[in-house]
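Reviewing the structure listed below.
Only a single protein chain was left out; the remaining protein chains are all shown in position.
So, chain A:
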Amino acid sequence: MKLHQKSVLSFFRGCRTQAPDREGILLKKGTRNTSYQRRWFILRGNLLFYLENQADHTPLGLILLENCQVEPRLGATEPYAFTILTPRAEGTGGRAYKLAAENQEELGAWLWALAGASWRRLVVLLPPLEARYRELCQAAGQEPSSPPEDCSFLATLSIPSSFQELHEHFGKEIRVLQVVRRRPQASANGSSRSQTQEQQELNSC
């Protein structure tokens, strides 16, 4: 069964300037060559891409994260090892991707990020939130609005006034900056360009 690579690649490339859900170095055990290779992993939604190098235009591969099990793997040759087990197709077992983080902190963060990555999870989470919102609108005599097609609504967020709102407002800003700061240093040329892009992104937030 063919994956329509064009749609996947255009998604991958189109999102390059946007902060992914998580990215960083992981060691990946090869299939033919069973040693661990250093790869750059990018998690976006329920898609986990891996690249040979951070700045590559085309990923080496893609792991689809629906109905996967993500577990730490004890007794592996590498410390901080974990497995992504993909679901079974008929007749065959799922495939186990053997990965390892570089330290305990990274392991914990990746396990957490990957565990919640499925689209189906959003399908479960969304309806109660939408229902609650409509309920609140009805109680307030307010017309419910729909989620925006794009993110321009961020510009219309009300200016925070109370301390609590300020606290939350700046908390969000700090989180954005943390995301940006956590992004890895690319090559000298790459990083100056991406810093400008990041600045633009932050300004448009």
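List of remarks:
Simple rule for what comes next: contacts are C-beta pairs under 8 Å (C-beta built on N, C-alpha and C of every residue); 3 or more make two chains touch, one makes a residue touch a chain; residues count from 1.
Assume contacts and distances are computed from a predicted model.
Going by its UniProt record, the hidden chain of the complex is named "Pleckstrin homology domain-containing family J member 1" among "AP-4 complex subunit epsilon", "Serine/threonine-protein phosphatase", "Pleckstrin homology domain-containing family J member 1" or "Eukaryotic translation initiation factor 3 subunit H".
Looking at A:Leu60, A:Ala76 or A:Leu111, the residue that reaches the missing chain in the full complex is A:Leu60. Panel shows chain A; residues 1-11, 13-15, 17-19, 21-22, 45-47, 58-64, 66-67, 86-90, 92, 94-95, 112-113, 116-117, 119-120, 122-123, 125-126, 129-130, 132-133, 136, 140, 145, 147-148, 150-154, 157-158, 164, 168, 172-173, 175-176, 179, 201, 204-205 of it touch the chain omitted from the view.
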